[in-house]
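Just one protein chain is left out here, and the rest sit where they should.
Letters A and B mark the chains in the order given here, with residues in each chain numbered from 1 onward.
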Amino acid sequence: MEQPTEQLTFDFDKVQPHFNTESPDDIKLTLGEFSGPLDLLLFLIKQEQANIFDIPIAKIADEYLKYIRLMKSLDISLAADFIVMAATLIEIKSKMLLPREIFGEAEADAEDPRQELIDRLLEHQKFKNAAEVLYEFSIVEQAVFTRGQIESDENNVETNASVFDLLAVFQKILARHVKEVQMEIAREEISLAEMLKRIRERIYNAGEIDLVEIFQTMRTKQEIVLAFIAVLELVRTESVKLTQSATFGEIILRKI
Amino acid sequence: MDLAIEEKQPRSIGEIVSIVEALIFVADEPITSKLLAEVLDENRETVESAIENLVREYDGRESGLQIREIAGGWQLGTRTEFHDEVRKFLKTRPNARLSLAALETLAVIAYKQPATIPEILEIRGVQSASAIKTLLDKRLIAAKGRKETVGRPMQYGTSKDFLIQFGLKDLSELPSIEDFEDLTSGSV
Partner (left out) sequence: MDLAIEEKQPRSIGEIVSIVEALIFVADEPITSKLLAEVLDENRETVESAIENLVREYDGRESGLQIREIAGGWQLGTRTEFHDEVRKFLKTRPNARLSLAALETLAVIAYKQPATIPEILEIRGVQSASAIKTLLDKRLIAAKGRKETVGRPMQYGTSKDFLIQFGLKDLSELPSIEDFEDLTSGSV
């Protein structure tokens, strides 16, 4: 079950994205990897050497928007979450411009419009640090190797499954199936030659097959009749044998 | 491909013994002293005396393991005295692993239950008899009576063990197609 994996590699030492704005018409952007809008904001705050508890919101919002615009101009698809954050920043910025008295509160008690954002940034920062520690753990772990195959190991390639594997596998089967069914719907009536070919293929693929199984996959009475004739024809003309080990037991079609 | 190891101090014999041990351990097949010498970039005599050291060490401390020469190479294995216990362990080992064929069959049964062999064949497009046997042996599925149609085929459904092994409270906890779409359509 080969799944597409994310192509981005992860490296904390990697050059963080930044603008080189030497001249107004020569803006260079070094793209890095941001895991989300909060990550980008943290980066911008760091770049401005600003205090996270006292974010210069106007400046940071401008930088953020500049980045977003650049990403767009470079046709880099942006997750909606980046846009939502842009709106949040603009909203906070406009609130900051209003004199606090407007809300009828004493300045000291008035809630800082930035507070919610600060809380989210702090919370996010915690997990970002945790991610960094996990990364360090994995580096150490990659230096330890476990033993090679030994005799008692099973040789077949096996899968250790989860419920999502079940679902993924099931969907693949269905996708496979839909294609087959669509092909079959196109042909209205099956000819004896086609039926011969189909049954021959099934027997040759499976080695042996229960006669009942063949009939059960037929959709119409006509198909069952054709299948019956086809089986007789195969036994007569080709290396296919019918066996029944007990009276009323299952009848097996076998390739000789 | 440049796999050269940085220039280092010459290794002590103890270090060479340890690396030889590590390499014999990770190798899938008996590893020759020639190959060991190449990887370590040491001469063959040095490596061979390291192996000798190692063999003596394992014998000396009556380890549960032994370094054996086999098919011209060296291999780590359990000592024959303990084969009873090893065999007992191998039998008790919880084996929740499934082949892809068994997994596919289980998926069909889980989502389409109760399902008959012809129905599973119809969906998977291949014979599933041996996969079904595996699943029955592992008690992940159980027979659920016969279907009242031509041939009265046996129907199969998932078992209680299936719920336990896959960590489900009941069948309604199986991820739905929608859950999966949530994951595949989302962008980061």
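General observations
As a convention for this text, contacts are C-beta pairs under 8 Å (C-beta built on N, C-alpha and C of every residue); 3 or more make two chains touch, one makes a residue touch a chain.
Given the structure is predicted, the values throughout are model-derived calculations rather than measurements.
The hidden chain makes contact, of the residues A:Ala87, A:Val144, A:Ala175 or A:Ile256, with A:Val144.
Among A:Ala58, A:Ile90, A:Val163 or A:Val212, only A:Val163 touches the chain left out of the display.
Listed by residue number, the positions of chain B touching the unshown chain are 3, 5, 14, 17-23, 25-27, 39-40, 57, 61-65, 76, 78-79, 82, 84-86, 88-93, 167-169, 173, 175, 179, 182-188. Although one chain is not shown, part of chain A still touches it, namely residues 3, 5-11, 33-39, 42-43, 45-46, 51-54, 79-82, 85, 120, 122-131, 133-135, 137-147, 150, 152-153, 160, 162-164.
In this text, only the chains that are shown with their structure count from here on.
Chain centres here are Cα means. That of chain A falls 25 Å from that of chain B.
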